[in-house]
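Encoded as structure tokens, the structure appears first; notes follow it.
A single protein chain has been omitted from the complex, and every remaining protein chain is retained in its original position.
The chains carry the letters A and B, assigned in the order they are written, with residues numbered from 1 in each.
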Amino acid sequence: MSTLPRRLATLIVVAAIVAFLSIKLSAFRDYQIAEVAYEVTAVAGLTVLTGLSGQISLGHGAFMAIGGYATALLLMHLNWPFVAALVIAAAVTAAAGAVVGIAAARLRGPYLAGATLMLGVALPAVAYAYPATFGGDQGLDVTFTVPASLSNSVPPTRWDAWVGTTVALVTMLLLANLCYSRIGRNWRAVRDDDVAASLDGINVAAARIRAFVVSATCAGVAGSLLAIITLNVAPGAFTLALSISLLTAAVIGGLGSLPGALWGSLLIILVPTYATDVATSHGLSSSVGSNIPIAAYGVVLILVMLAFPRGIQGGLRRLVALFGGPPGREREPERKPIATPEHSEKEGSS
Amino acid sequence: MSDALVVDGLVAGYGEVIALDDVHVSAEAGAITAVLGANGAGKTTLLRAISGMIKPRHGRVMLDGADMAGRTPEQMVRAGIAHVPEGQGVIAELTVEENLRIGMMSRRANRAERAAALDEAFERFRPLAERRRKLASTLSGGERQMLVIARALLARPRVLLLDEPSLGLAPRVMAQVMDLVVRLSREHGLTIVLVEQNARSALSVADHGLVLNLGRVVAAADAPTLAADVALRHHYLGF
Partner (left out) sequence: MVEFLQFTLSGAVFGMVYAAIALSLVLIWRGTRLLNYAQGGMAMFTTYVAIEVIYKTGSYWAGFVIALAAGIVLGAICERGVVRLTTGRPPLNAVIVTIGLLILLEGLAGIFYGGQYRSFPPAFSIIGLRVGHTPIGVSRFDVFVAAAVLVTTLAFAAAFRYTAAGLRLRATAFNPTIARLSGIRVARVLTVGWALAGLLGALAGVLVSPSTFLYPSSMDTIFVYGFTAAVIGGLESPVGSVVGGLLLGIVLSYVGGYLGSQGPDLTALVALGILVVVLMIRPDGLFAGARLRRV
């Protein structure tokens, strides 16, 4: 089982790999590493919310928007260092997460999905409604540079990749600790059977709200990273498609799994780029060429989801078990003669 | 007399747990076979495995000698095995008449035949006729049980699987239901497999019986023999 030293070790290994890659690969790849970093940060929070506490959110792009715009405004108007802006942005988003979490505490399944979907659509629209503050369509430009001491040896894209990766890894570490703590266990209890959980003395509403706050904060941090990596925040960066892609990444990677957040993020960022590359290299006409990657991406989602019902991480676990590795959390099936038919019919889900 | 329904070497379960282990059942045609045992012994699982609600891991289910392996519940009904499950057997949101109409959906029949079958059902089950257009949720426990059995009969089954038909009913109503079960068998030649917690009342109407314990058959004989075996009754049947 994972423990703190083990997690730190994994972290350091991953950081080393990323550092190595960021030096060896092109600037565009560095940019992609940075993209994956902020995606993972958001997806990790979402996979905890949906996988561990059982609450779906189709609007996490809204929290990214809050974090991004907060960061942009702080950097622009107050000239704060990035870390300070990041912390404040996270706090603001956490507060927003609390508000949404409180509103959402009583909602189930599809109703929660509908409410968060609308949140994801409505919140970025605020930027259009108040163009003076939020820059309207063009949004706000963000200045973020490599620190003077490193600016000769480290190009901006590599620096972005490092900053992004560091923030992402720290977030994952904190999330991992949370997931294996009593808080995380409470989340799982609430997800599996909230009536039983409350009979056990768990404050169900508090647990659910807490999950929202944590996941929103992660998304806010991700939005903050997005601001400094893309150097712009505009409504067009926080579309419904973004919110949907966050959930997609979480489920396809393996719901509730932090490594899964990474696999999912890699898939949603790399597959469309790869498909576009293939299409362009074949010199197809623009409308066909730009749409084949889209169609292909849709097919990939369907196929991966059907082939790996427990996500990519689930598939990897099965693969490892197949080759005689430790079966992980799955026990060997036993032949036990006693059973009462389980009358557990879960309500449908969105 | 030959066996209408034979279950041979059945192994079935849920997930990692095995609920039935090498179970054999012979249900004589036109007779009532009681399946008895304590809670959790596997009685309901047995019926579910026969009607296709769960897929057996091993073993065969044979109707008149034909192997019913792998069939879905819808196919089983059409083949002639009707399962009346335990507990909520009616669709509460539909009317009594609609519940009955559903029972006929496994048959090919034209409108006149369906109307005739419905009339016949209402003849036989008067209380249902009175509540024809009411929602099934307004029926009492005994009436619901009647509705469920009436619906199953409309499918013109050869074999009727009844899972705890008297569950939760008052003693007088329980007796009426048992009465009905006997008449179905005697008058209509239906083969009935009856799962009952109340072993005493089941054995009083059954022709044959088998006792399950922890997923295995521990006894199978004709009903009077089982009822006379005091040790068996004490150990497995609670009386």
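FYI, a contact is a pair of C-beta atoms (placed from the backbone, for glycine too) under 8 Å apart; a residue touches a chain by one contact, two chains touch by 3 or more.
On a predicted model such as this, the values are computed, not experimentally measured, just so you know.
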Touch with the omitted chain, as defined above, among A:Ile56, A:Ala189 or A:Leu242: A:Ile56
Of the residues listed, B:Pro73, B:Pro127, B:Gly141 or B:Pro224, which one is in contact with the missing chain? B:Pro73
Out of B:Gly40, B:Pro85, B:Pro127 or B:Pro224, point to the residue that touches the absent chain in the complete complex. B:Pro85
Chain A residues touching the omitted chain (full complex): 50, 56, 103, 106-108, 110-111, 113-115, 117-119, 121-123, 125-126, 128-129, 195, 240, 244, 247-248, 251-252, 255, 287-288, 290-302, 305-306, 309-310, 343, 345, 347-350
Considering the entire assembly, which residues of chain B contact the chain that has been omitted? 51, 53, 72-74, 77-78, 82-85, 88-94, 98, 101-103, 105-107, 151, 155
